[in-house]
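Can you read through this structure? Questions will come right after.
Shown here: the complex without one of its protein chains, the others still in place.
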Amino acid sequence: MGGSMLNIGIVGGTGYTGVELLRLLSQHPEVNIQAITSRKEAGMGVAELFPSLRGHVSLKFCDPAEARLDKCDLVFFATPNGIAMQQARSLLNAGVRVIDLAADFRIKDIAIWEKWYGMPHACPDLVSEAVYGLPEINRDQIRSARLIANPGCYPTAVQLGFLPLIETGAADLDHLIADAKSGVSGAGRNAAVHSLFAETADNFKAYGVPGHRHLPEISQGLSQVAARPVGLTFVPHLTPMIRGIHATLYARLVADVDLQALYEKRYANEPFVDVLPPGAHPETRSVRGSNLCRIAVHRPQGGDTAVILSVTDNLVKGAAGQAVQNMNLMFGLPETLANSHAPLLP
Amino acid sequence: MGGSMLNIGIVGGTGYTGVELLRLLSQHPEVNIQAITSRKEAGMGVAELFPSLRGHVSLKFCDPAEARLDKCDLVFFATPNGIAMQQARSLLNAGVRVIDLAADFRIKDIAIWEKWYGMPHACPDLVSEAVYGLPEINRDQIRSARLIANPGCYPTAVQLGFLPLIETGAADLDHLIADAKSGVSGAGRNAAVHSLFAETADNFKAYGVPGHRHLPEISQGLSQVAARPVGLTFVPHLTPMIRGIHATLYARLVADVDLQALYEKRYANEPFVDVLPPGAHPETRSVRGSNLCRIAVHRPQGGDTAVILSVTDNLVKGAAGQAVQNMNLMFGLPETLANSHAPLLP
Amino acid sequence: MGGSMLNIGIVGGTGYTGVELLRLLSQHPEVNIQAITSRKEAGMGVAELFPSLRGHVSLKFCDPAEARLDKCDLVFFATPNGIAMQQARSLLNAGVRVIDLAADFRIKDIAIWEKWYGMPHACPDLVSEAVYGLPEINRDQIRSARLIANPGCYPTAVQLGFLPLIETGAADLDHLIADAKSGVSGAGRNAAVHSLFAETADNFKAYGVPGHRHLPEISQGLSQVAARPVGLTFVPHLTPMIRGIHATLYARLVADVDLQALYEKRYANEPFVDVLPPGAHPETRSVRGSNLCRIAVHRPQGGDTAVILSVTDNLVKGAAGQAVQNMNLMFGLPETLANSHAPLLP
Partner (left out) sequence: MGGSMLNIGIVGGTGYTGVELLRLLSQHPEVNIQAITSRKEAGMGVAELFPSLRGHVSLKFCDPAEARLDKCDLVFFATPNGIAMQQARSLLNAGVRVIDLAADFRIKDIAIWEKWYGMPHACPDLVSEAVYGLPEINRDQIRSARLIANPGCYPTAVQLGFLPLIETGAADLDHLIADAKSGVSGAGRNAAVHSLFAETADNFKAYGVPGHRHLPEISQGLSQVAARPVGLTFVPHLTPMIRGIHATLYARLVADVDLQALYEKRYANEPFVDVLPPGAHPETRSVRGSNLCRIAVHRPQGGDTAVILSVTDNLVKGAAGQAVQNMNLMFGLPETLANSHAPLLP
């Protein structure tokens, strides 16, 4: 492969975010995956673990000690929370840029991070430096960032849905409601009873109503945009599908606003945000496998409650696809490169 | 079968409400199903259409003309909207009591009914007489009713969830929000592209955000309890499961209230409403196949937004099971008779 | 509860077989569940683990040491393989009868058992005594048995499907083929990546083609009936549903036989085996939640290959329901007691 290609390393990558990242990168014309590391699976072929990648990825998982990640242009962390913060500094010092798909660098307030993630943070100074990788808000900072905190899946769908309303101050910022539904892949590829097929199929439930880790992440993002604290009720639900997030957002309007025009204008130049025509109801499958966020806006019965519907694929725009979008921005590549294939429907 | 048993007729019954009604009635010790009518399927054995009932129901569908429904004690209408209103009067005149599982008698305001259901109403006077069959509100009137309007599936879950808050005036009645999710059986057993497996599986979407027929039904019920009009935003969603409704309800609290105590007290004597312990998240499968409504109450981050979670099986407490509960009440039988089996999990 | 009721103990019971056994026993009019033991969950309410049982089972899991199982009339083992064989002898010695829902007593040849289950057997002499609990073959021995080996899920569906053909010698016994498909609950309620929703939904695969533990169990059963060894190819598959087994059986006919008449006659008096009319295709949902096995027989294009379709609910006739059927037989109760409810469809 050519010397001008990006040399990429992946730490972790045995989960769903990992396989999706590999799917996208293996089809990226400017990327060479130099190494993917996993202590547990070292020596196993990637395509043995994920047979969908047979013929597309010939790498084996390797031991971190052998990966020479310091020779990479960019390293992705597709690891559990708490790993990237241990390893980011030495990579950055070696001139390697880093995108963390986990949560280590998402929350600026270290005390809040430590409360929700239940561990001391290893490098608070890097949290300050890290850029929150939501291009629709931080595109310019992303381009020059050394360290990207790739957003969570719920936070991406919810923030993109609320953003125009918050920016214009048209909503009661003290009583925002985000009723969000996720497919089961959002719980990861870990052996856990609550993610079993026989526990989750033909079933629907809310979870984490008293508090969920994505609440402070969303609140931080919306509060930054609003330049004041917002009040948010966030209720995540588990729905029996593999991929997809559907956020149903409720806001009390405090100003007269043409929602459709507002959203169309705000996202007119965004390649991955698609505002649907009036009256539409986006389906999660309409973005399956793609980096798109589709949004529809409603004002039922002409009242003062706005209802925003926002859908993404949690593994793409909610994780690996957004990471590739960030990578493209960081290295001056076309933003949509290797990320613009059509969704898979049905 | 004995002369003291109830002679029951069923009109329609080729849909999911019908097969569920047959399942419950076939196991009811005080019921004799005299006839089930279907013009389209006349002559076909019920168990040919629904093989699950082989060995439990030996009836054939018969032509309405031959059914002698006027000899029944009670006739259930498990028909599309607009049928029961054509046939109820003659049955009532013959001394037969009627439970309509469709929507013909649910809305008291005829103009509103005609707007949402798109047809003129055939018997407005009977609408006045009809009792809305939600026993948790109208138990006494149900006992003596000749004509029952069996509630819709969403309205049952939403009203039971909001009821204690409305009764006590603890919520801002102008800005109630019901974010409801239904399994696909709620769309009925009609050939329709939007209910196909390949359209609904691995997918999630809202629908009817501008307006849904169950909105006026819920608004009517809550307004009656509040003794004033309420403002409600109702957003139904389709989720890839067969049975189940999950209503996530949001209300702004305007009084200090112990939600847990309030709900436990309100439903202490209700055989089919189960208030879960603090912190719980009811799953739809925990009521699958049963007449239960399970409810949990939350107040996230101690704020002023109450979050109520309410789950039912749309075909049981949301349709056939509630109809049997009403039947038991109407005929002085134990309210839970033939309706108290355990849910099927997993 | 009355002194004449059966006192029942359950060892284990935190898995799907356990919750199903509890569902059935909690509705059995002649049973008192005295204790359910689980070291791991001791002290937890059964209905906390399985909310579907709230209001039906008020027991807590207790430590085995406190359960006084020796005072029971009957103890069910709903445990992993290898547990019952450690505890059965002392219970039997105390006069307690035992039904093992795991595999410890199913295989008469100890060497074969030890090969497939990977451990030494603790009590080969009890294996000799144990009765294989398939009532359609061993009804009389079950009545008087002290120790029942409750059959596996695949073996029940496959043996009932092949039985009439084998008994009459109408098939080539050296080349039987059983292509079987199971819902995911058959893999149990254990945290395992291969049973996750995101691994099994929208997917279909065979597994264990080189060899599966149910192969020797089925071979043993068919060989006993044939009074000679049979040759069987058994291919299990995982299908994205919760419950259900569908066995598609292929046999070369070596005698002219009226398959429909043969099967109808063989099962005419079996309360839980339902032979469908000619041309039928049984669906797994037509037995969901019930103890039924429904069978259809075909001879495509009038050739010499018989195709038998046999469906069961793996948790009922394939596990807990059959155990209750065996219990009823052992204690002289009506065989179908508390086991004759209608299946849940849809």
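Letters A, B and C mark the chains in the order given here, with residues in each chain numbered from 1 onward.
One rule holds for everything that comes next: a contact is a pair of C-beta atoms (placed from the backbone, for glycine too) under 8 Å apart; a residue touches a chain by one contact, two chains touch by 3 or more.
Everything numeric in this text was worked out from a predicted model, so none of it was measured.
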Open item on the list: One chain is left out of this view; which of A:Pro29, A:Pro51 or A:Gly302 touches it in the full complex?
Closed with: A:Pro51
- [ ] Consider the whole complex, including the chain that is not shown, and state which of B:Leu24, B:Cys72, B:Ile166 or B:Val184 touches that chain.
- [x] B:Val184
- [ ] Among C:Pro29, C:Pro210 or C:Gly332, single out the residue that touches the unshown chain.
- [x] C:Pro210
Task: Sites on chain A contacted by the missing partner chain, in the whole complex - done: 16, 19, 23, 26-27, 50-56, 185, 201-202, 242-243, 274, 276, 280, 282-283, 285-290, 292, 294, 315, 341-346
TODO: Write the list of chain B residues that the hidden chain touches.
DONE: 16, 183-185, 187, 189-193, 195-202, 240-242
Task: Absent-chain interface as seen on chain C, which is shown - done: 175, 177, 179, 181, 183, 198-199, 201-207, 209-211, 231, 233-235, 237, 239-244, 246, 248, 250, 252, 279, 281-285, 288, 298, 300-301, 303, 305, 307, 309, 311, 346
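Rule of thumb we're sticking to: only the chains that are shown with their structure count from here on.
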Task: Pair of chains ranked first by number of touching C-beta pairs - done: A-B
Open item on the list: Using Cα averages as centroids, what's the distance between chain A and chain C in whole Å?
Closed with: 45
- [ ] Go ahead and note the Å separation of the Cα centroids belonging to chain B and chain C.
- [x] 36
Task: Mean-CA-position distance for chain B and chain A (Å) - done: 40
Task: Sequence positions of chain C contacting 2 or more other chains - done: 16, 185, 201-202, 242
